[in-house]
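In this view, the complex is presented without one of its protein chains, the others remaining in place.
And now, subunit A:
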Amino acid sequence: MKFTENQYLFAHPFGTITEANWRKYPNEYSSHVLSVDILSREVCPTTGVLRSERLVSVKQSAPALLRRLLPIPEVTYFREVSFLDPKRKSYKAISNNLSMRSIVDVEETCEFNAADPQSPDSGGTVFKQRAEVNALGALSYAARLVEETAVSSFKANSWKGRQGLETVVDKILMEAEGLEAGFKELEAEFKNLEADFKEGIEAGIEGMRRGSVGL
């Protein structure tokens, strides 16, 4: 079993972040995500929680060595179930691979929570993401390779996912406040981008080299 996680504070309120998250694809960092469909969606009449079930298809580019060892399809499918509680200002999504289940189980969890639930409009939004990868035949060389590949792809894609979400947030803010206000926001985000730049280049190169397994 391989496991990885990370955490990040978005400087936007829960409402903006989750609005952007629904509209996240496509974005300039998401060329590996081919399609997103909503399988089911309902609001629980007693709790008011919005449950969504989505089908996501992702383009794979596994290392050549792995392709020789295993029948890896070009497109893999993931099922994502999410719960959004508007009162608690919390969102949680769990994704599992539908394809290649006889080889590997990839489970990714994403959470957004208002940093300060008492004043959700001012404290920003905490993003937590984790992935757990379990390859069948855990002792074999191929299994270890599958797990390592999946985890390194996840790391690369999680950076792309975050940057992609930021670009959608910018789009929403520009729509809402007009161009002038939007540009100010971009300027502020530029500092975050600068700080992430080094990590981003590394992750991007790694992502291109390894291809993608996670979302």
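Going forward, a residue touches a chain if its C-beta (ideal position, glycine included) is under 8 Å from a C-beta of that chain, and two chains touch if they have at least 3 such contacts; residues count from 1.
Basically, contacts and distances are computed from a predicted model.
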item: The complex's invisible chain, by UniProt name, from "Cell cycle checkpoint protein RAD1", "Ribosome biogenesis regulatory protein", "Ribosomal RNA-processing protein 44" or "Mitochondrial distribution and morphology protein 35"; value: "Mitochondrial distribution and morphology protein 35"
item: Where the missing chain touches subunit A, by residue; value: 15, 18-19, 22-23, 25-26, 33-44, 48-51, 55, 57, 77, 79, 81, 83, 85-86, 92, 94, 96, 98-99, 101, 107, 109, 130, 132
